[in-house]
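Yeah, one chain of the complex is gone here, protein chain that is, but the others are all in their spots.
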Amino acid sequence: MESAAFVRTEMAAARPPPSMDMGPVGWMRQNLFSSWLNSILTILALLGIFFALVSAAPWLIQSSWTATSLNGCREAIAEAYGEGTHGACWAVIRERYLQMFYGFYPRDSYWRPNLALVMLFVALAPVLFTSLPRRMLWFSAVYPFLGLWLLWGGSFWIVISILFGFFVGYAVLTILMRMFGQLAGVVGGALAAVLYWVILTGTVADLLHAVIPLGIEPVESARFGGFMLSTTIGVTGIACSLPIGILLALGRKSDLLIVKSICVGFIEFVRGVPLITLLFVASTLLNIFMPPGTNFDLILRVVIMVTLFSSAYIAEVVRGGLASLPRGQYEAADALGLDYWKSMRLVVLPQALKVSIPGIVSTFIGLFKDTTLVSIIGLLDPLGLANAIRADANWNGIVWELYVFIAALFFVFCFAMSRYSMYLERKLQTGHN
Amino acid sequence: MSKTRLIVAAAAASLVGGAVAAGTLDDVKAKGFIQCGVSTGLVGFANPDADGNWNGFDVDYCRALAGAVFGDPEAVKFTPTTGKTRFTALSSGEVDVLARNTTWTFSRDADLKLTFVGINYYDGQGFMTHASLGVESAHDLDGATICIQTGTTTELNLADFFRANNMSYEPVPIETNAEAREQFFAEACDVYTTDRSGLAATRATAEDPEALIVLPEIISKEPLGPLVRHGDDEWADIARWVLNALIIAEEKGITAANVDSMASSTNDPEVARLLGVEGEYGGMIGLSADWAANAIRARGNYAEIFDNNIGPDTAIGLSRGVNALYTEGGILYAPPFR
Partner (left out) sequence: MSEKRSAPSRQPFRIGMLLYDTRYRSLTIQVIALMGFMLLVAWLISNTIQNLNSLGKDVSFDFLRQPSSYDINQHLLEYDSRSSHLRASMVGLLNTLLVAVLGCTLATVVGVLIGVLRLSRNWIVARLMTIYIEGFRNVPVLLWIVFFMAILIETLPRPRDFRGDDATASMLLGDSVALTNRGVYVPEPLFSNSLGDVPILGWFSISLDLITLLIVLFVGITGAGMIRRRAERRQAETGVRPVTWPIRLGLIAIPPLVLLYLLGFHLGFPELKGFNFSGGIYMRNSMIALWLALSFYTAAFIAENVRAGIMAVSKGQTEAAYSLGLRPGITMSLVVLPQALRIIIPPLISQYLNLTKNSSLAIAVGYMDVTGTLGGITLNQTGRELETILLLMLCYLAISLSVSAILNWYNNRVKLKER
């Protein structure tokens, strides 16, 4: 048999692809000019970028960093780049950036919010990264008290005294549980702790403080402002709304009709109204709802309303997490003979919350952005401070620089967080099927 | 998990202030400072500087009040309030006194249950417009676009004025003075209307003040003054007489600098009574004998406060006008101190 002449017996050597399909040219042909439509889009996009740069760049670059007033800026720019040049007056940022970050917080105490922020990350770490030692969770539990104490200051004994309440509650709980059973223990423990907090905390703290004065200078809420205020409201709001939100989500999924309708009613009401109306309630009505003579701080009132607001959203996120669990998990927990709270605590919630973390992070991003609304009710968040700065005779008439600065900072914070939440989502996806 | 919730309760407990119903003076003395409601930022009247210190005409009144009560002009804290939140802040007890260039009107006095303690600035609503428009009178403004600060009496006055004169206009409601400025200078509105003092301040800080004119018409009376809650006459008396003391001090030539020498050397019985050298007048309102001297020491008499914040030598450059003493052709007239 003779082999057919047209059948190749050995492989031909691979040749490089045509030069038009590789290298930068090939890449451009594939990604930018693959069709008529794409070519047009590319050219339009390039033109758009070009014009945006041409119109914005001179303003950004031909700027003044050193002047002390808007008129000073105008003169400096006219001197450096010629009459009639419009440039940014970044000097206002240079002069006021500390105010934008810390509001009117005392300058020599800036380390306190800074430390609180660092400690926040330390406290969050064990929650977010399961590889860290579990013991760090104790720090996370104590952090809320420490953080608030750092920000507002006052006697350190208040923190100790409040924490002591948990000890009181726990002690009563164990004793009663041994004597009368679980339910009585839980009720008695909670009651004892609350009674202690309401009646004794202040006295105990004062006594201890009188013996050993240990504390830092108190800072009143009116001095809070800028991004520190936004962060405080956002973080406290989310932290406080987590437990409420989880309870609401459980209530919404529960079989108990009345509990369910109360939860659904609350969630739908809060989600149905804009945050600004709740802030109006905080600024004008909340004191009317409280017992006569109560007078909360405006920031505290805002935090309360923001907490209620975000707890409804957290509840929906957690409900999504609960719904994503296969039914088998609930049934398995029941089959083991766990009661409702045990099955929730040990089986359902750990899994559901893990799934909900990205949702919680995006709720936080939303809430953090929404803290700008407090400027409408007169709090000095970055946007409110921008208005106050514009009311200063030196900076009267400045517009863009402040907005650009605030927008850029918000962008950095929120973008970083959203990327992080996407990373988490990918990481968590592997654990489930 | 309930830990986080409880700290809010704990924080609440530590932040809860004294009862509103009790005498304001006692509360104020107990907490050691006066909480004063001011505007969120209005050049010359109240605005914070880079360090968070508040300055301005209204702010200095509060400092004088703190001086009278505590002998320390720094014993006062400021709460920025918006047009919307100011009255609730006062009636809920969040602030002890509201000095936020607020117009004294019947319904605010009667319906909102507030007590105005006097008038520290006689103002009136006016119009400012661009000179290039060639408008000379407010009666030429038919069809104009007008920027107004919302949440004030100005929008009601404006509606009344145009209705009475059978003219139409396009209102552009704006929250803050800074934004109104921005819109007006960009000519997004032809006219800016607010109190004449505010117009003067805005005009003074313009790039080219000559290009702006303030029209001659004054369409309303705007008596601005500090106010307190209804129902606490003792506190209202203190707030009222601190204001009066500042005016009498100007009348008698008592300034922050010479208040001590005046007290020791005066032959004028009214000055002696005012400065606590003679009689027990301080005790009548629950204060020390030298309360008025302390109030004047804080930031000076009315004229000094006026000149330092909004007077002709400041960026705002308001002249005294009707706010001069009655002896100098104005209508500023404090009741006698006896």
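Each chain gets a letter, A and B, in the order it is written, and its residues are counted from 1.
We take it that contacts are C-beta pairs under 8 Å (C-beta built on N, C-alpha and C of every residue); 3 or more make two chains touch, one makes a residue touch a chain.
Since this is a predicted model, take the numbers as computed values, not measurements.
Chemist: Among the chains present, which touch the one that was left out?
Modeler: Displayed chains contacted by the hidden chain, ordered by label: A, B.
Chemist: Just name the one of A:T284, A:T307 or A:T363 that touches the chain not displayed here.
Modeler: Hidden-chain contact among the options goes to A:T284.
Chemist: From the listed residues A:Y105, A:Y196 or A:F410, report the one that touches the chain absent from this view.
Modeler: A:F410
Chemist: Determine and list the chain A residues touching the chain excluded from the picture.
Modeler: Residues in contact with the chain left out: 30-32, 34, 38, 41-42, 45-46, 48-49, 183, 255-259, 262, 268-269, 271-277, 280-281, 284-285, 287-292, 365, 369-370, 372-373, 375-376, 383, 399-400, 403, 406-407, 410-411, 413-415, 418.
Chemist: Since one chain isn't shown, list which residues of chain B touch it in the complete complex.
Modeler: Touching the missing chain: residues 21, 83-84, 87-88, 91, 108, 111-113, 132-133, 141-145, 150-151, 155-156, 158-160, 162-163, 169-175, 182-183, 186-190, 230.
Convention: only the chains that are shown with their structure count from here on.
Chemist: How many angstrom lie between the CA centroids of chain A and chain B, rounded to a whole number?
Modeler: Averaging C-alpha atoms per chain gives centres 38 Å apart.
Chemist: Using the touch rule from the top, collect the residues of chain A that touch chain B in their complex.
Modeler: Residue positions touching the partner: 71, 74, 95-96, 99, 103-104, 107, 141, 144-145, 148, 152, 154, 158, 162, 165-166, 193, 197-198, 201-202, 220-223, 225, 236, 239-240, 242-244, 246, 280, 283-285, 287-288, 292-298, 300, 303-304, 307, 376-378, 380, 384, 387-388, 390-393, 396-397, 399.
Chemist: Give the list of chain B residues in touch with chain A in this complex.
Modeler: Of all residues in chain B, those touching chain A are 1-21, 40-44, 47-52, 77-82, 84-85, 88, 92-94, 175-179, 181-182, 185, 205, 207, 315-316.
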